[in-house]
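A protein chain is absent from this complex, but the other protein chains hold their places.
To keep things simple, chains are lettered A, B and C as they appear, and every chain counts its residues starting from 1.
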Amino acid sequence: MPVKLVFLGKLADLAGVPTLDVAAPLDWAGLIAALPGPLGEAVQGDRVKLAVGGTVLADKTALDALDGNEVALLPPVSGG
Amino acid sequence: MPVKLVFLGKLADLAGVPTLDVAAPLDWAGLIAALPGPLGEAVQGDRVKLAVGGTVLADKTALDALDGNEVALLPPVSGG
Amino acid sequence: MAREVRLSEVAFDPAALTAAFAAAHPGHGALASFVGQVRGDDAVKALELSHYGPLTLAGMEALADQALARFDLLGLLIVHRVGEMRPGESIVLVAAAARHRRAAIEAVDYAMDHLKSDAWFWKRERRGGEWRWIEPRAEDHADLARWR
Partner (left out) sequence: MAREVRLSEVAFDPAALTAAFAAAHPGHGALASFVGQVRGDDAVKALELSHYGPLTLAGMEALADQALARFDLLGLLIVHRVGEMRPGESIVLVAAAARHRRAAIEAVDYAMDHLKSDAWFWKRERRGGEWRWIEPRAEDHADLARWR
């Protein structure tokens, strides 16, 4: 099974799709390589976080996603 | 016409009546003389204010109520 | 900008009044409200709020004007009950409509702090058959001092 990327907020606009399957395992370098241009740049920004399987990573560069994991790409939030 | 004293809050309990007519004109000394015992003491307390004709006096000892005036005796407030 | 300030001699329905106030400010963005009720969790059987006609409503109107001047509001509603009431009955309702949330929330906070210890009301409660006059707590005075 692949790793499923889920793009939230403006990252979904940049990706052009809400989700994207990429090969497992997936580390930080692999993620950036899989995301071309502005999307990859945005994801490297300080204010974008990653969650794997519903847990937010304290250090996104420590990404280590396995077969079947869902990786959410979380830009700055805005609610209320 | 007399001056009408209106007792609010706990001062009404001390007075035993909600209102009391006293002779006009009425100054501060006359007011204290008209209010015996605990009521007079309470009215002299820092936290009791006076209003004449709906206007609160900045200095209650400057009381100068005339015929027909209503003098309200206002203990500490509590609302909400 | 709507300012609505009332004394009520009878029980009022805070939900209905708040809904009507909200409806009177369509598209307001933010609506904060506060309802104070007679607490039902202790031995208090009744609460009585008295007021003084020549001062109380005029003082509430002045308070509302101060809140409208201080916070960026679209409208402000203050309703305060007077007379004798039972546990569960509403004593006071404040609602503020604004474009942004903190103006609305702060206006409600400000109005309540002033109604509690700087408005012309006198409150007593009945416990075990005895009426007792209530004065603001030290916290109430400290809360009020925040705005000075």
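Just so it is clear, a residue touches a chain if its C-beta (ideal position, glycine included) is under 8 Å from a C-beta of that chain, and two chains touch if they have at least 3 such contacts.
The model shown is predicted, which means the values in this text are computed figures rather than measured ones.
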| item | value |
| --- | --- |
| Which displayed chains the unshown chain touches | A, C |
| Given A:Val3, A:Leu39 or A:Ala72, the one touching the chain that is not displayed | A:Ala72 |
| Chain A residues touching the omitted chain (full complex) | 6, 8-10, 13, 51, 53-54, 56, 70, 72, 74-80 |
| Residues belonging to chain C that touch the chain removed from view | 14-15, 18-19, 22, 26-41, 87-88, 99, 101-102, 104-105, 108-109, 112, 116, 139, 143 |
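Simple rule for what comes next: only the chains that are shown with their structure count from here on.
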| item | value |
| --- | --- |
| Centroid distance [mean C-alpha coordinates] between chain C and chain A, Å | 49 |
| Length of the line joining the C-alpha centres of chain A and chain B, rounded to whole Å | 74 |
| Multi-chain contact sites of chain A, meaning residues that touch two or more partners | none |
